[in-house]
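Below is one structure, written out as structure tokens; the observations come after it.
All protein chains of the complex are present and in place, except for one that has been dropped.
After this line comes chain A, so read on.
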């Protein structure tokens, strides 16, 4: 499967689980997307724990201009007040529409679990066909030392009451996926 087909499959499968998926030119466009979605929802706090500091300052700047509070690490002090989170994925699985997130840093987990809106960026070049295609990466990571890796697919959900689907249980109410066209620098 060529990379365009994989991207198309990724988008289709992620939408099946109510994720919002967009293709986007680069990080700055992603930052604009975050600010816009937050403005629509009137969210006032943002955490972005694994965005490269070299880029994060531009997002912080945009937040300041938009009247959004930048929640800095450690997030444990602010667990009751993270409305939105922007995180970087370490890859994706097209077949299931899943984001792969190496979240050894607990701040990544706190941000992706306690926020109401989770926006996650993945590079188009890092979308894999299926989970077996990342088996060696997982093995290497797990063998190397302690770690916490998540596959995230859609927003948190339940069907525990009368099998009626409800989105947003303990984790985020919304998951937005941004597919970045630019390669890792």
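Assume a residue touches a chain if its C-beta (ideal position, glycine included) is under 8 Å from a C-beta of that chain, and two chains touch if they have at least 3 such contacts; residues count from 1.
By our rule, contacts and distances are computed from a predicted model.
Undergrad: According to its UniProt entry, is the unseen chain "tRNA N6-adenosine threonylcarbamoyltransferase", "4Fe-4S dicluster domain-containing protein", "Pyruvate dehydrogenase E1 component subunit alpha" or "Anti-sigma factor antagonist"?
TA: The chain we cannot see is, by its UniProt record, "4Fe-4S dicluster domain-containing protein".
Undergrad: Of the residues A:15, A:44, A:62 or A:109, which one touches the chain left out of the display?
TA: The single option touching the absent chain is A:109.
Undergrad: Using the document's definition of touch, tell me which of A:45, A:129 or A:150 contacts the absent chain.
TA: Here the residue in touch with the unshown chain is A:150.
Undergrad: Just checking the interface: what residues of chain A touch the absent partner chain?
TA: Looking at chain A, the ones touching the missing chain are residues 13, 16-17, 74, 76, 79-80, 95-98, 104-106, 109-110, 113-114, 130-132, 135, 138-139, 141-143, 145-164, 166, 168-172.
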